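Here's the structure, in structure tokens; my notes come after.
What you see is the complex with one protein chain gone and the rest in place.
So, chain A:
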Amino acid sequence: MKNTACPPKGSEPLMSTSRHRWQGLIYLMPALLVITMAVGYPIVHLFEMAFGQTNSFGIITGNAGFKNFSGLFASGLMRVMLNTVIWTAGILVPTIIISLALAYAVSLPLKGQSFFRTIIIIPWAIPLTIVAILGDMAFNSTYGQVNTLLLQLHLISHPIGWLATARTSFPVMMILAIWVSIPFTTLTLLSGIQAVPGEILEASAIDGAKGFYRFRKIILPQITNALQLVVLINLAYIFNSFPIIWIMTQGGPASTSSTITIFVYQLAFTLGQFGQAGAAALLAFIILMGLGVAYVKVYRRTEGNLL
């Protein structure tokens, strides 16, 4: 009798788990709603704009099919994409290499370790707009400190117009972008290095591993997750960066230093071509997503041996 009154063995935990799942989902609903609104809606709207006919205020008035995309090539999309690739690769690779070196250096038990860790954070504390304005002043051809210093050191014979052509302005802006990207990257990698179990480091030390060999063979394989994270975040951040170029050259002269974000901004807010701007932004989004997914896949396939 007692046995028949009881539920079948194992059914109570199952019901309980199922109820817990629903409860969990209910608790997650506010966060899910916020994420849907904040991320999902802009993406849907981006698609609407890219394939829509828009007026000069960005209001969708009809369907344009692929017309917005075909107009992009005549507007100089290819040159802008090439610039974006150079910009992204030229900042991402040096940032990762320098940050790895710095993270490893400040992880070592050296004198003044906390001082150096603080110094590394400083560029992060300065707003990007201020960095760009200071950079613009420093590299000014007439009164910039860089020219003044180089002239005083007799390294140049006449002032250089750093921002006058893309050949010099692009590297200058990339140096500034690397400078501001280093703090976050270094700190994230440093936390990865600090999480490496002490026993592994001790064992490797006993086995005679030291210097660069110790870093490459012992530490680097242990921080693959942190490395993957900083590459992905920096990839998106650098690809989409705007303030430095906009403040220093506005993509000029003659759009030669323009990247995809400057291109999209000018299409939308200077030319009032919101449909084309949406199409360009959608292309950039797809390329970035593709790059991110490809990177993660290759990274996993090579088990972290890819930098």
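Keep in mind that, in the parts below, a residue touches a chain if its C-beta (ideal position, glycine included) is under 8 Å from a C-beta of that chain, and two chains touch if they have at least 3 such contacts; residues count from 1.
Definition applied: contacts and distances are computed from a predicted model.
Novice: Since a chain is absent, check the UniProt entry for it and pick the matching name: "Sugar ABC transporter substrate-binding protein", "Anti-sigma-K factor RskA", "Peptidoglycan D,D-transpeptidase MrdA" or "Electron transfer flavoprotein subunit alpha".
Specialist: Going by UniProt, the chain not displayed is called "Sugar ABC transporter substrate-binding protein".
Novice: Which residue among A:Ala164, A:Ala203 or A:Val298 touches the omitted chain?
Specialist: Touching the chain that is not displayed is residue A:Ala164.
Novice: Identify the residue among A:Phe57, A:Phe73 or A:Phe212 that touches the chain left out of the display.
Specialist: Of the listed residues, the one touching the omitted chain is A:Phe57.
Novice: Contact with the hidden chain only, please: which chain A residues?
Specialist: Touch with the absent chain occurs at residues 19, 23, 26, 55-59, 140-143, 158-165, 169, 249-250, 252-256, 266, 268-272.
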